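Here the complex is missing one protein chain, while the rest keep their positions.
Let's look at chain A:
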Amino acid sequence: MLALLIRDLRLATRAGGGFGLGLAFFLIVCTLVPFGVGPEGGTLALIAPGILWVGALLACLLSLDRIFALDWEDGSLDLLATAPVPMEGAVLVKAAAHWITTGLPLVVAAPVFGILLHLPSGAQGWLVAALLLGTPALSMLGAFGAALTVGLRRGGLLMSLLVLPLYVPTLIFGAEAVRRGAAGGDGTTPLVLLAGITLATLAAIPFAAAGALRVNLR
């Protein structure tokens, strides 16, 4: 399983691997919003938590279809299915690789983007904590969507339609934690709920996604 993680990370960082694509997309979203909304700091600070979370969500979505589609195309997925690695483990590892290459850079870079959007400095810590706890759930739910649509031609759009509604709870609690932090309050309650969502996806999604993959490989 470690070999699979190392291979996926190596592939992501090689040419054409798409590493940093999500981050660049996140940067563009965060730069475009002030142009569209206007540069008043008050307005921006008000909408910053929501924009940052929606941006992170869409950046995550960009690279989701790569989780399984590439391996399906070149036949590696068939070979992995016959390998001694359990399918559930492969799902977990591939979602982890997606998070490390997409979610983790977003977490690290988020404070910079927060400044771009006039996020009050008191909320920066909450933003990082919320993204750190919430983005693994995005990768896990995305892996489920990718597993359902693997093998479909132009499955990316269908996958987005399937996955985005599943992202709603993560978005609500993630943005709420940052909003409470920005208002000078305590965001612990939404953070705890966010962590709950992430743990639930970590526990359940490997089995659901592995089941979907097995059906799709038939």
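Criterion: a contact is a pair of C-beta atoms (placed from the backbone, for glycine too) under 8 Å apart; a residue touches a chain by one contact, two chains touch by 3 or more; residues count from 1.
In the analysis below, contacts and distances are computed from a predicted model.
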Exercise. Given the options "Heme exporter protein A", "Glutamyl-tRNA(Gln) amidotransferase subunit A", "Carbohydrate ABC transporter permease" or "DNA modification/repair radical SAM protein", which would UniProt use as the protein name of the unshown chain?
Worked result: "Heme exporter protein A"
For this session: Touching the absent chain in the whole complex: find that residue among A:75, A:165 or A:184.
Result: A:75
Exercise. Which residue among A:28, A:83 or A:108 touches the omitted chain?
Worked result: A:83
Exercise. Touching the missing chain, which residues of chain A?
Worked result: 2-4, 7, 10-11, 14-17, 71, 73-76, 78-85, 215, 217-218
